[in-house]
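Single-structure report; data block below.
Of the protein chains in this complex, all but one are displayed in their positions.
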Amino acid sequence: MDLTYSPADQAFRAEARSWLDAHVPAGSLPSLETEEGFAAHRAWEAELAADRWSVVSWPTAYGGRDCGLVRWLVFEEEYWAAGAPGRVGQNGVSLLAPTLFDHGTEEQRARILPPMGRGEVVWAQAWSEPEAGSDLASLRSRAVRTAGGWLLSGQKTWSSRAAFADRAFGLFRSEPDTPKPHQGLTYLMFDLRAPGVTVRPIGRLDGKPAFAELFLDEVFVPDEDVIGEPGQGWRVAMSTAGNERGLTLRSPGRFLASADRLAALWEERGRDPYTRDRVADGVIGARAYQLFTYAAASRFLEGEPLGPESSLNKVFWSEYDIALHETALDLLGPGGEVADTDGDGGWGEGYVFSLAGPIYAGTNEIQRDIIAERLLGLPKGRR
Amino acid sequence: MDLTYSPADQAFRAEARSWLDAHVPAGSLPSLETEEGFAAHRAWEAELAADRWSVVSWPTAYGGRDCGLVRWLVFEEEYWAAGAPGRVGQNGVSLLAPTLFDHGTEEQRARILPPMGRGEVVWAQAWSEPEAGSDLASLRSRAVRTAGGWLLSGQKTWSSRAAFADRAFGLFRSEPDTPKPHQGLTYLMFDLRAPGVTVRPIGRLDGKPAFAELFLDEVFVPDEDVIGEPGQGWRVAMSTAGNERGLTLRSPGRFLASADRLAALWEERGRDPYTRDRVADGVIGARAYQLFTYAAASRFLEGEPLGPESSLNKVFWSEYDIALHETALDLLGPGGEVADTDGDGGWGEGYVFSLAGPIYAGTNEIQRDIIAERLLGLPKGRR
Amino acid sequence: MRFLLDDEQTAFARSLDGLLTAADTPAVVRSWGAGDHGAGRALWSRIAELGVFALAVPEAYEGVGARPVELAVAFVELGRHAVPGPVVETVAAAALLSEPGFSHLAKRFLPGVASGETVVTVALPGGGPYVLDGDVADVELRMTGGGRGGGFGGEEGQLWGASGAREGSPDVRRSLDPARRLCVPRSGGELLAAGPRVGAGVADAVRWARLATAAQALGVGLALLDRTVAYVKQRRQFGVPVGSFQAVRHRLADAKIALEFARPLVFGAAVSMEPADLAAAKVVACEAAYATARTALQLHGAIGYTAEYDLSLWLGRARALRCVWGSPGECRGVVLGGGGDDGAGVG
Partner (left out) sequence: MRFLLDDEQTAFARSLDGLLTAADTPAVVRSWGAGDHGAGRALWSRIAELGVFALAVPEAYEGVGARPVELAVAFVELGRHAVPGPVVETVAAAALLSEPGFSHLAKRFLPGVASGETVVTVALPGGGPYVLDGDVADVELRMTGGGRGGGFGGEEGQLWGASGAREGSPDVRRSLDPARRLCVPRSGGELLAAGPRVGAGVADAVRWARLATAAQALGVGLALLDRTVAYVKQRRQFGVPVGSFQAVRHRLADAKIALEFARPLVFGAAVSMEPADLAAAKVVACEAAYATARTALQLHGAIGYTAEYDLSLWLGRARALRCVWGSPGECRGVVLGGGGDDGAGVG
C-alpha cells in the first residue's frame, strides 16, 4: 500500500506542470463541437505534440514518451489541473491506437500513429448502426471483397467527432451468413472524404454537432487498412476493450480538476450549507475514483488483465460526472439554466456532455448486467 | 376540485378530536409486539369500542358508525394527530372484515365482527408459506374434507401478530391437482389455540416477536368458518385486494402525524440546515400522500374501482416511511442508534417497523411489475 | 370534498390538447428557438382564444377572474406539448397587475394579455436573473428595490415597464432548453408604480408563476413518460422489446409514481394558493419531471441525446423549469416556513 511517487515520476510531474503553465491558453478555446473550435483544438494538439506531450504513453518512435500507466495518470492530473483544453484526438488515441499496438502491422503503426499524435489526422469511431446500439453484434454494414481491397456499404451512426474528423474506423460484415452474429466481421479504417461517403452531422441536446451519421456507398478501402485478419474483427475489437482502456477512457485527473472547481464554486457561494453534502460527495468521489484507478493500475502492472471490473469503473464515473455537474448547476441557482461555454465556468456545456456518459461505451444497464454475471456470478437470466 | 369538508364532516372531526383528547393515554403504551403491550393495546381497543370509535367505517349493527371513506380519513387524521396507540386489530379490520362484507354470510358477520371490533378476538393473517412468498399461488398447506368441516395441515409463516393473537385466516389447498396453481384454494378461518396448532413466534430485526410460524396438523375447522365457496379462495382473497384496501392499508393521517413530529424534531435541533431538504420532503410527502388519497377516494366514491393504482400507493408510502425515519435518526445523530420505544420519541422502533414496508403486502418489486404492465402497458417480460 | 376535475375542466384540457396536437407544436418550438416567432405568436393567439390567459385576468379587464385550477389544467397541457414562450411570465404579470390599486395599469395591459395580443415577460425577485424571451415580448416588467426571494413580505419597490423593440440586437443567451431565449433585463423604461403595493403584487405574481411552472413541469414529465413508454415498446435489442427488460420497466414505474404523486400537489396548491403548498407543488413537480427526463434520456439511449429528435424539446424544458421561479432548495425552505432564504436560490 504505497501511494508515493518515485523521484523520477515527481520530476516528470514537475516538467509537465511547468510546460503546461507556460503553454495552456489563458481563456477557454471555443467548443470542440464547432468547426472553429475543432480547428483550435487541432492546433493545440500540434502544440502539445511539438514538445512530445500529446501522447505521452506511446513509444518515442511514434511521438510519445514511453510513459507507463502511473506516469500517464500523473500527466493527466497535471493536464486537467492546469485547465487545459479537451482532447480532439481522444477517439483515435484511446480506441484505435491500442488496437494498432496489439493487432496492427508495423507498416500501419508507422503510417497512422504519428499524424494521429500530432492532431493532423483526427479519427472518428464508426461502431453503432441504427439497429445495433447496445446489441453491437447485430451489425449490418457490409464489406465486400474487391480487387486489392474492400467496398464498404451501409449506415453508421453516433459517430463521435465525425462531423469534422478526417478518418474513421469500425466493424463491417464481410461474411454474410455466419452461424453467430459476431462472426464474419472485419475491422477497417476508411477516409471520411473518400468517394461514396456522406457525412450527416447530428446535433446533440444543445444542438452542437457532436456526432454524425455516415452513409457508405461502395467506399473503397485498400487491404492495407484492414486491422488483423478479415473475419476476425469482433475479436480484434474486444481484445482491445479488455486492455487498460477501462482505465484510460476517463482519467481521474479530469474529475479531480472538476471537483476542485466545484469546491471553489461552493466557497464563492459562501459555503452554502444546503449543498454541502453534495459538494463533499463530489470531492470524495474524485478521490475514490483516483484511488480505485491507482489500485487497478497496480494490478495491471503486475500482469493481471483488467476484466469486467472496467464495468464498475464505467458506471461509477458516468454517474459521478452527472451528479457533479448537477450540483454545480444547483449552486448557480436560476442562472444555472445557461448552457453557454463561456458563461458561469462552462458548467452548462459540461452538464450536457456528462449526460451522454451513462449511454455511450456500453450503456450502464449493460455494464450492470456484466457486473452481475461476471463479478457476482449471478445467473444470466433474460435482461 | 373541492377540498373543503362538509359541516357534518367538520362536526364529526370535532367530536373525534374531543373524545381523543379526553381518552388517549398520556405516555406511549408498551410495544405492541410484546405480551404486555399486546394486552394494553387490546384494552385500548375496548375503550375505543365502548364509545364506537374502534371501527368507524363499519355499519352501526357491528359496532361502527357507518362512516364513508372521507370521514374515515378524517378520523385517522385526528387519531394519529392525537398520538393515539397503534392498532392491534389492524389485520382483522383491514383484511378479514372487508372479505366478510363482500363474501361472508350474515351469520359469519354477526358472529365475527363485533368481538373483532372490540379487540376481544384479535386476528392474525396466515397467507405466506416458506416456499410461497411473493409467489403466493404456489401455496401447499392443505384443507382436507371431513365430516362437518375441514382438516388443515401444513405450515404458514410471517403470520403478523400471531404470537399473541386469537384466531387466523388464510388460503388452503383443498383440491390438490388443479391445472393452475391458484385454482382449488379455499379461504378458511381457524383458532390459533385449536388442537393441532403450534405457534412459534419469530422475532423481527429488533428481536420482538412481530410474527410467527404456524404448524398445522389436522386442525379441524367447521364448515361455518369457510368464506365463500370452497375452491374459490383465490378469487375471494383477490377481490378484496381490489377494494378500498389500497387506501386503508396505511392512512394518510398516520404519515401526517409523523411528518409533524419530524418537523418538530428539526425545530428542536435548531433547524439544522444540512437536513432541511430531507425534512421538507418528509412534510411534503405526507401532504402528497394525503391529497393522492383524497383523489383516489373521490374516484372510488363515484364508482370507479381501485385497480392497479393501489400499487403506486404501496410503493410510495413504504419508501416514504423509511426515508422519514432515516431522516429522524440522522437528526438524532449518534444517539440515533438507540432502538428503544421509550427513548428519543420511538423513532428507532418506528424505523425497524418501516423497514418491513417494501417487503410485505406484495414486495415493491412486484408492485413495480404491476405498474409497468397494468398502468403503463409495457410487455410482460420475464421478471 | 371532491378532489377531482369536473367534466368542464376535463373538456377544457381535451380541447387544448386537440388544438396543440393539430398545430404541430414541435415545429413551432423549433422555429421559436431559432428566433423566428411568427408561428409561435399565432399559436399564442389560438391558446388565448381558448381562454388560457383570461384565467389570470379579472373580469373587469376582459378576463374570467382568477381561476387557478383551470389555469393549472391549461398549463399541464402547455407542458405536455412543450409550448414555447413566456407563458408563465405573462400569467405572473397578469397577477401582478391585478393587484388592487393598479387599476390604471390593469386597464392598460390586461385586456391585451387576456386576448393574447400582449406577450409579457418579467424580471422579478423570485424569478431568475434573465428575462425569458425578452427579444420578442411586447412588454417587459421589472421590479427594482425589492427584497430577495419570493417577496411574500410585500416589500417596497418600483415597477418599471418597457415595450417596443430593443435597441440593437438583444444579448440572447443559450438555455439548456433551446426554445428558451434568455435576455439580460433592460434598464430604465417607464416607472409604472412604486411603494409597498409593488411588493404585494410581486408576491402574487410569484404565487401564480409557481403554480403555472409546477403544472407545466407536470405536463412535461407526463409527455416524457408517454413518449418513453411508446419508444421502449417498439425498440428492440437482443431480440426483444427494450420495454420487456425489468430494469427498464421498474425505472418507468418509478417515473409514473413520482408524477402521479406530484399531480395532487399541483391541484391542491391551485385550490389553496397558499405559498407553502405552491412551493411544495413547484419543487415536487419539477423534481418529478426532471427525474423522468433523466429516465427518458437513458432509456432512449443515443437517439434521445440528439437535438433533432423531438424528445429533446421536453428534456431541456424539464431542466430549465427546475431552475426558475424558486430553486428546489428555496421551495423546500418555504415549505418549512423559511421564506425562501436560500442563498443558492437567487443567482
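To keep things simple, chains are lettered A, B and C as they appear, and every chain counts its residues starting from 1.
Rule of thumb we're sticking to: contacts are C-beta pairs under 8 Å (C-beta built on N, C-alpha and C of every residue); 3 or more make two chains touch, one makes a residue touch a chain.
Owing to the predicted nature of the structure, the values given are computational and were not obtained by experimental measurement.
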Contact list for the unshown chain, restricted to visible chains: A, B, C
Among B:25, B:59 or B:203, residue touching the chain not depicted: B:203
Omitted-chain contact residue, chosen from C:37, C:197 or C:250: C:250
Interface with the undisplayed chain - residues on chain A: 1-6, 9, 70, 263, 266, 271, 276-277, 279-281, 283-285, 287-289, 291-292, 294-295, 297-299, 301-302, 309, 312, 315-316, 365, 367-369, 371-373, 375-383
Interface residues of chain C (partner: the chain not displayed): 245-247, 250
For chain B, the residues touching the chain missing from this view: 128, 133-135, 157-158, 202-207, 211, 269-270, 272, 274-275, 329-340, 343, 348, 351-352, 355-356, 358-360, 363-365, 368, 382-383
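FYI, only the chains that are shown with their structure count from here on.
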Identity of the chain that, by mean CA position, is farthest from chain B: A
Chain ID, smallest distance between chain and overall C-alpha centroids: C
Whole-Å gap separating chain A and chain B, where each centre is the average of the chain's CA atoms: 53
Distance between chain centroids, defined by C-alpha means - chain A, chain C (Å): 38
Chain B and chain C: spacing of chain centres that average the CA atoms, whole Å: 41
For chain C, residues that touch 2 or more chains besides their own: 240, 244-245, 248, 328-329
Multi-chain contact residues (two or more partners), chain A: 274, 382
